[in-house]
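Subset of chains shown; positions unchanged.
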Amino acid sequence: MSIPQKLQSLGISLPPVATPAAAYVMFVRSGNTLYISGHIAKKDGKPWVGQLGRDMTTEQGREAARAVAIDLMATLNAACDGQLDRVTRIVKLVSLVNSTPDFTEHHLVTNGCSELLGEVFGDAGRHARSAFGVAQLPLGSCVEIEMIAEVR
Amino acid sequence: MSIPQKLQSLGISLPPVATPAAAYVMFVRSGNTLYISGHIAKKDGKPWVGQLGRDMTTEQGREAARAVAIDLMATLNAACDGQLDRVTRIVKLVSLVNSTPDFTEHHLVTNGCSELLGEVFGDAGRHARSAFGVAQLPLGSCVEIEMIAEVR
């Protein structure tokens, strides 16, 4: 199956590319490396506000991280001129989880993003990663994830 | 206008390169990619101590982020042997904002850095970015920003 077919089989249609909330761009390509800006989780087009350990469960955090994966793929798609099979590797994620000082399941939250990338890209979707808890995120969102990808 | 002329027209003179606060170096080049260490905000040569949401306004945070941009450009200049026109692209920033759990304008604070880079480098200054709130920063500084740049 091609990437678009996999997305379709998962019932995922890519949304329009997110617009930057401030003075930056959503991606920059340098050589074969694509640097994608941190994407905050959104729900119904608005920042998905919440904090793990306070008003969100780990499972809800996973859903938010999965939603970020879809937005990241939309940006990736735009960066590849609509040809997602030009992505040769998802290289690395950094996942920032808005969480209380006693929440310690940032890695499980982040799996919501990592697992979907694995489903869609297969072996090319296996990535390095860091995940950790932050005091707060722009616009109060619960998760923010940035990506490095290798493209041709 | 050349980059030095632009800096002059903005009334900016680059300071001496920051010295590492510990056992690392301010930049490493690998291929055409330049990795610049996190630079903390400074005021009058000392760490710019403060926390957004507690004792600093968003506008003051912007000023601190703008000051970091100037220090980052000084390091960039040193890495390019004084030839800033060898910078082909500001690729990515990661901006760490020392902030309380209820502060949500990290993106506006970070604009102080992003906008100055845009003014100085034009299209080559348009970068990817992540910005988020952290519990605390080295030496109590209010903002720390790291950079990846593409150089020739």
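Remarks
Read from first to last, the chains carry the letters A and B; within each, the first residue is number 1.
Keep this in mind: a contact is a pair of C-beta atoms (placed from the backbone, for glycine too) under 8 Å apart; a residue touches a chain by one contact, two chains touch by 3 or more.
Not measured: the values here are computed from a predicted model.
This structure file defines a homomeric complex of 3 copies, of which 2 are shown in place.
Please note the rule applied: only the chains that are shown with their structure count from here on.
Distance between chain centres (mean CA atoms), chain A to chain B: 25 Å.
Touching chain A in their complex are the following residues of chain B: 31-33, 89, 91-93, 99-108, 110-111, 114-115, 118, 126-135, 148, 150. Interface residues of chain A, counted against chain B in their complex, comprise 21-28, 30-31, 33, 35-38, 51, 94, 96, 134-140, 144, 146.
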